[in-house]
Structure formats: structure tokens, C-alpha cells
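Removed: one protein chain of the complex. Kept in place: all other protein chains.
Residue numbering begins at 1 within each chain, and the chains themselves are lettered A, B and C in the order written.
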Amino acid sequence: MRFFSDNAAAACPQVMEALVQANRIDTAYDGDAWSEKLDGAFSDLFGKEVKALWAATGTAANCLGLAALCPPHGAILCHELAHIEVDEAGAPGFFTHGAKLTLLPGHGAKLSPETVDEACARVRDDVHQVQPAALSITNATEYGLSYRPDEVAALGEIAKRRGLGFHVDGARFANAVAFTGADPADLTWRAGVDVMSFGFVKNGGMNAEALIFFDPAKAADVPRLRKRAGHLQSKGRYLAAQILAMLEGDLWLANARAANAAAAALAEAAGPDRLVYPVEANELFVRMAAGEAGKLRALGFDFYDWAPDEVRFVTSWDQDMGHVEQLATAIRSL
Amino acid sequence: MRFFSDNAAAACPQVMEALVQANRIDTAYDGDAWSEKLDGAFSDLFGKEVKALWAATGTAANCLGLAALCPPHGAILCHELAHIEVDEAGAPGFFTHGAKLTLLPGHGAKLSPETVDEACARVRDDVHQVQPAALSITNATEYGLSYRPDEVAALGEIAKRRGLGFHVDGARFANAVAFTGADPADLTWRAGVDVMSFGFVKNGGMNAEALIFFDPAKAADVPRLRKRAGHLQSKGRYLAAQILAMLEGDLWLANARAANAAAAALAEAAGPDRLVYPVEANELFVRMAAGEAGKLRALGFDFYDWAPDEVRFVTSWDQDMGHVEQLATAIRSL
Amino acid sequence: MRFFSDNAAAACPQVMEALVQANRIDTAYDGDAWSEKLDGAFSDLFGKEVKALWAATGTAANCLGLAALCPPHGAILCHELAHIEVDEAGAPGFFTHGAKLTLLPGHGAKLSPETVDEACARVRDDVHQVQPAALSITNATEYGLSYRPDEVAALGEIAKRRGLGFHVDGARFANAVAFTGADPADLTWRAGVDVMSFGFVKNGGMNAEALIFFDPAKAADVPRLRKRAGHLQSKGRYLAAQILAMLEGDLWLANARAANAAAAALAEAAGPDRLVYPVEANELFVRMAAGEAGKLRALGFDFYDWAPDEVRFVTSWDQDMGHVEQLATAIRSL
Partner (left out) sequence: MRFFSDNAAAACPQVMEALVQANRIDTAYDGDAWSEKLDGAFSDLFGKEVKALWAATGTAANCLGLAALCPPHGAILCHELAHIEVDEAGAPGFFTHGAKLTLLPGHGAKLSPETVDEACARVRDDVHQVQPAALSITNATEYGLSYRPDEVAALGEIAKRRGLGFHVDGARFANAVAFTGADPADLTWRAGVDVMSFGFVKNGGMNAEALIFFDPAKAADVPRLRKRAGHLQSKGRYLAAQILAMLEGDLWLANARAANAAAAALAEAAGPDRLVYPVEANELFVRMAAGEAGKLRALGFDFYDWAPDEVRFVTSWDQDMGHVEQLATAIRSL
């Protein structure tokens, strides 16, 4: 009974069916019928004309977006525990040709406007210091917190005032929308976001993420950067088809709600004292002695140790609710 | 009736079935059961212990391989019409951090040992000139010629003598093997090749290529470079499964034979006078007046104009043989 | 008696004196009294408001200029024998983060508008091919030819029409001005040039070159790039002082005239049949059998063999005219 990572889950049936539908000859690269629908589909979702590109991984989508916002001699402000800093093998440095990540603190991997503003204020405006060029947040965060629209807007306000491009790592954007109930527009462009990687792989996709530019003009060079980074697939229709299938009937939202519900059930079982952070998406960080974790593993539950006396559970769109109930019961019995 | 590009064809049924089989929870990234079989499967095929990594595109596979062979301050010798020079948007420059492509001539995009040797001899051994560090050929070439084992070995000899890493862009390696009937080992490591991108996408795959290091030690940093370039997919099993399905029962070879046979039938119809190059894979470059090309298009055949009075036909693993016969007949009637 | 290279000559007395004058405490980096005069001094010389920065080497000046004109995913069109291609160790690839040099032919390392235009026309406007972004010429060329104002203007016309930034490697710009007698403005901004590295080191300087932006707006990021490349010297006043000393009273032009005159004397001695190219600056490429070259060396003359039966002589601002006459006589006697 696996609670390791949403990265390891299966692709959902609608995605598999879309691959079958797309499995016919069509124009190569992104000239096919599916790829050409992406801009429209996301423009409908966000209520605004956007430019949307597929990419096979979240790292690629994030870093292509960041490269569009930050020059090689600039800095990207992000949380010290952000995925782009901690788990992307230096990919932002690669895609931006050496831009710097300026690391900021914040509870649960969440940034506050004050922290961002102070970081900008500390930089002397001369040629010796790397000037901030972009702000990047993750929503939902790496620790399962969801930004509310007004929180994003406050960051967007600072970004605008400081002249920063604003990027969102939306690997679990669906979970944030599912939790907050917010309009996707209010969590993005209405709050000042310029570009977002919109995650599908952790949420029932196979290998397709979307990179959304809320100002299409900012995407001008990105198709070229994507090709140059080896991310323009010759049969791109299979990626576009996955994404369109997940947008259809808001499947992305339904999948995220399922994952969040499983996490919420576990959170209730754990109770507030055990939770390191509030559970606002599909991840739980739970205080648990090594002996307790051992008991759960003995019962057949798989999950990661995260820190001394702390474990992580992640739930997926297809998490077996029977397993979830068993785990909830087991946690309550500790 | 499309003769545009093998890039646009469908994925073959065995690949689609493999995706279904891989569609269950498993370890993320490349720790899954399928990915872990790749080294063994390719070691069996090549009769030697190799290191094999999947990547979604040929550009990524080529450029990760080149980055392993050439430092930022080195040069890669290749044909002036090589795909890495002409059609990869400068990706070699990106992955190698600015290494130079030194362009060499040769009929049909094929390099000769003399040309390579002379290019090396022209470089002064000082700090002012970029020193050659790698040799790259494409087999089958961009113009449909297949290198024979002794031709590759002669290049390998020069590479060894000049201290060059030796890379093969094997986007259509299957077609070269199918045409020459050579042992894959004789076209690669026995001939001195260090690394090859082994193409599957043009040959019935969906979005998985293999990057093969014949000396596993040279691959030491490559998994890290792959991650840093955003090419480590979190559900890598779907890529590995495609590749394993195509290795199973030598499906890769059967598919390439089918594509080659279609091209051979068209070549026979065109006759030697019309052929710009001998047809040794699945591509034909055919002398044809604009009016003649127009007649074929009027009959429903789609293909690219390549140069004044020259067109290109590419056949695929699943080319409808009825269409091929119709096209052959139409060409004969011109 | 050395005719190896103008790179090896001494610094002229006015430059040495300027260093002494600048040898007092002043503001660090480029905030000093000398550096602040550069913009004005070059604006006067060119009859237009320009932005001028010092750099210690021609390679740095060239590549900072190119980086301002060409993105990492673009191409720079230049002659196949251009210094930036042949003798800068791949520095353009380093400073531009991997941009491509597209190499063009032309007699005496000189480019023609037709060649440039055709090279642009050959590039498909899609994401697969690297798009031309800049044009670079060397004036005087690496083989001692000087572009005339109308020749530069014709190239500037193409650059403008094709949307290319226009860079001049002016390592020997002084020699070109001295030979043609042209107004510096007519060889640069009036002919469409955007940026030029203006060489002083080969012409009597010690270690200071100037990078001139004819449109100051294009220089916006360059002070930052210069610092990032380690080229912002903390005691920059010594570089600025050298340059100002050479601008004073047109010393740069007097020095170049002296070097050109020495070369002209040798050219007359060699006669048209021996000259590979017309001598329009301070370099001669002379047809000469190995035995003949040996005779000259036996008389105490030092110079480079350049090709089979071809040697190169370079004259300097301080070339001893007695030595020149001796060499002229010796050449006549061959």
C-alpha cells in the first residue's frame, strides 16, 4: 500500500484512451490537431488569451518558464526549499545560463511579500551585485500548503513594484485549486502571475505538463528554447492529447479532489498535534517516532521518512480508499 | 497518402500494448522494473556490457551523448548537413555549453576518414584554436545512405588516433542495420564508437529513444546531466517499456525492414537517373520537375520539395503498401 | 629584426606617460576621472553620442559586443577566417552561451553583401534552425584588406533588412582609417554598424581596447556582462588613460600611418606578383619559396610561415625604418 509519491501513480483511463485516439499519422512536432487546440483550451480555462506549450517534465516546464523571465546575469527569488532549488539538479542554472537562485525562508515553503521585498531591498543597484529579475513560488507548496488568491496577489504586487517576472511552479496547482475552491484566474494572472508550469503528471497524466504564459508576448522565444533543450517531441500530439483529456470535463480537478480527500482523511486521523503543517493538498508531514513508523510499515504501508521523527505520506488521484481507511485506522491506533 | 516524414507515423501496436502493461504504480524516475532492464537488453543486443538510458527525443539523446564526449572548449567534427548542425536549433551548443561544430563536406552527408583527418591536421595545437574533441556521424545519414562496418571502423581508427570521442546519431540506425545486414556491434563499438543515440520514435515508437554508452564509464555523469536538462521523466517506465517492446523479437528490425522495403520499391520505380543518392534506408531524394511533382500531388500524394527540381519521400514502418504501389506506378508514368 | 606581430610591440611613450599620470588614488572600477571621459572622447571622434567601455583584450571587447547583439539561440554570420572563429578559442560561444558562428567565404577574409544575403536566405524560419541574429566583419581584415565606406554601408543595408545586429572587429580599425582616409563615422555608424571593438593594443597601447556602442541603448546590459566576465578592473583608470592618450592629437592615426607606411614599403619591394592580397593595412602575405624565406631569416629577419610557399610580415607603429629598408632590399634581391 504505497503512499510514497504521486509521481509513481498510474495514468488515468481517460489519458490512456486519448493516447489511443492520437495514435494515427498526423503532422510532426506541434503542428498536429491536438497541439493546436492547447492555446484555446487553456484560454477558456483561465478566461484570458494565453499561450500554452507542452513539455514532458515539470523541470523542463519550470525552467523554460524561468529562462523566459530571467537573464543569465539575473536572480530568481524562491523559497529555500523550492523544488527548483532542492530537487532539479541545478536545471535552472542550466536553462538560464547561470542565473542565481536567491533563497528565502518561510514556514511550509511558503513565501511572504515582506520576505520578498526585503530581499530586493538588500541588493545594491550596481554592476557588482546580481539583480533580482524573477520571483518563483510553488502552489501548492512542497509541504502541501495552498496559497490563497489574496496571498498570490500580494506577492504579485511586490513583483510588479520591483520589476520581477512572476513564475508559479504548479506541479500541484490542481490540488491548490481543489483545496481553495478558487478560480484558477484568481490564483494566476489576476494576481500578477506571468507564467506557470501546470502539472498533470502527478495528477493522472503519463508524461505531459503544460507551460502557460499569461502574456503570450513573453513566450515569443520559448518554442525555440524548447527545441534547443531537446524538449520538442516529434510526435507531440501524444502529449497534447493527454492534457486535453485531463482538461475535458475538469478531470484535472476531479483527480485532485480525490487525492486531496484521501489526504484529508489521513490528516483527520493524525490529528493536529502530529501534523507539521496544515494539510491543504495531497501531502502530509506527520510527527511519528521511529517505532511508530515501523509499526505502520509492518502493516504493509510504504512511505518516506522525512526527518528525525517525521514521515511523509503522499496520496494520488487513484489512491485506494480502502487502503486510506486502513492507514487512518492504523495511525489512530498508534 | 503521406510520404512526408517517419516522424509523423503512428506508434506500433506492441508499443501501445507496452504502455498499457506499464500503466500501474511503480517506482518513480528510472528506478522501475522496466528501466532497470534496459542495460541488460542492450548489452544482449550488442554483445557487450553497455549503459543504456532513455530520453524522449533524439535531440536530447544526441546532445547528452555529445556533452559526455566534448568539453565546452572543444569542437565536434560533423557533416555540414548533419541533423545536429542543421535541425536541432543549436542544441549541441546548449548541452555542451558552447562547444563548436566543425563542419565537413561529403556526398550524401557521409564523412570520409580523409576529410576528418585533414580537419584535425588543420588545427594548430595551441590555446587560440578550438581543439577537436569528438567526431559525430549519422547512420543512416540524413540523405539515406548507410555506412558499412568497414567505413565506420576507418572513421573509428582516425578518432582513436586523434583522441576524439566517437558519437553516432542513430535516429535511423535500425534502417542502416536492416539495409546492410550488419551486426549492430560491427557498426558501433567494434568500429570504435563510444556512444550512440538509438532511434525508436521514427521506427514505430511513441516518445522514447535510447542513449547507449559502449563504455559505461563514459556515462558516469550522464544521468545527472539528463536530470539537469529536464529529461528525467518521473514516470520513466513508460519510455523503457516502449523500448523493451521494440527490442522484443527484434521488432525494431522488422519495422525498419518494412520501411526500407517501401523505399526500395519507390527507388526502383524512380530509376537510377532520378535518384540523387542511392537508396540505402527509408528516404528518397528524387529529381523531379515542379510540374511532375504537381501531378503526383494532384493524385493525392504528400511529400516535401527539397531543392529546385528535387523532392523527398520518406517511408514509415507502417506505410500502406497499396499506397506505395500507387506512388511507384505514378512515378513510372511521369 | 622582428616582423612577427604587432601584438608583440612596445607601448608608445604617450601611453607610458599616461600611466604615470593616472598613478594616484582615485575612485575604483570605472568611476574615475579618466573612465568618465571615454564616452565624450569617442562621441567627439565619431560625431555622434556613443557609449564607450574599456576592456583589456580584443577578444573580450569583441565577445561582449557580440553577446549584446546575439541571443544564445542565434547565429553570428562571419568570415570563415575571422579572428572570432579561428583565434579566440571559442570565446564567442562562451560569452553568448552557445550562439553559433555561421561561416562565409570571401577573398582576403572580406565579406560581400551577396554572400551574407544568401546565407540568410538559406535559413528556414522555423524553430529547428538557428536564426541569424548578427553580422560580424573585421576591418582591416585578418589578411590586411580595408573595407571602404560604401562596402560597409552595403553590408549594413543587408544587416538592417535581415534584422541583424552589425559588429565590427576593429583590432586594426586604425590601419583601415589610415589606409582609406575615410571618416571613422563613414566606416561605422553611418554605414549601419551597431558596435565595434576599437583596437589600441596592436597600435601602441599596453592593455586597453575600447568597445563602442553607436546606439547607447544597446549597451544597457554590457557593464554588467563585463563585470560578470571578470573584465571590470578595479583600477580601470589605467586603461582609460591609455585610450585617452591615444585619442589625444589623433595619436592612434599617426601610429597606424607609421605601421602602414612600413608595410607599403615592403609591398613595393615585393611587387604585385608576390603579394597574395593587396596591402591595405600593416600586414603582408607574400609568396616565397622555403629557400627564399630561409635566406631572409639568415639575414636576421623574423616572421611567420603562413602556408606552403607563403609567409606573413606584420609591421608595427614603432617598426624601425632602417630594418624595413634592409628587409625591402633583401626581398628585392631574392
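The criterion applied here is as follows: a contact is a pair of C-beta atoms (placed from the backbone, for glycine too) under 8 Å apart; a residue touches a chain by one contact, two chains touch by 3 or more.
Computed from a predicted model, the values in this text were never measured in an experiment.
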**Complete:** Missing-chain contact among C:38, C:77, C:91 or C:145 belongs to C:91
**Request:** Among C:231, C:274 or C:312, single out the residue that touches the unshown chain.
**Result:** C:231
**Item:** Which of A:2, A:51, A:79 or A:100 contacts the chain that the document leaves out
**Value:** A:100
**Message:** Contact with the hidden chain only, please: which subunit B residues?
**Reply:** 71-73, 97, 127-128, 131, 221, 223-228, 232
**Prompt:** Residue-wise, where is subunit A in contact with the chain that is not depicted?
**Reply:** 72-73, 75, 86-90, 93-94, 96-101, 103, 127-130
**Request:** Over the whole complex, note the residues of subunit C touching the chain we left out.
**Result:** 2, 4-5, 7-11, 16, 19-20, 23-29, 55-61, 63, 88-91, 94-95, 201-202, 206-207, 224, 227-235, 238-239, 316
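To be clear about the criterion, only the chains that are shown with their structure count from here on.
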**Request:** Using only the C-alpha atoms, find the rotation that maps subunit B onto subunit C and quote its angle between 0 and 180 degrees, to the nearest 5.
**Result:** 180
**Closest chain to the centre of mass proxy, which here is the mean CA position** = B
**Complete:** CA centroids of subunit A and subunit B: separation to the nearest Å works out as 34
**Item:** Distance between the centres, which are taken as Cα means, of subunit C and subunit B, whole angstrom
**Value:** 42
**Message:** Taking the mean of the C-alpha atoms as each chain's centre, how many Å separate subunit A from subunit C?
**Reply:** 50
**Prompt:** Residues of subunit C that touch two or more other chains: which are they?
**Reply:** 72-73, 97, 127-128
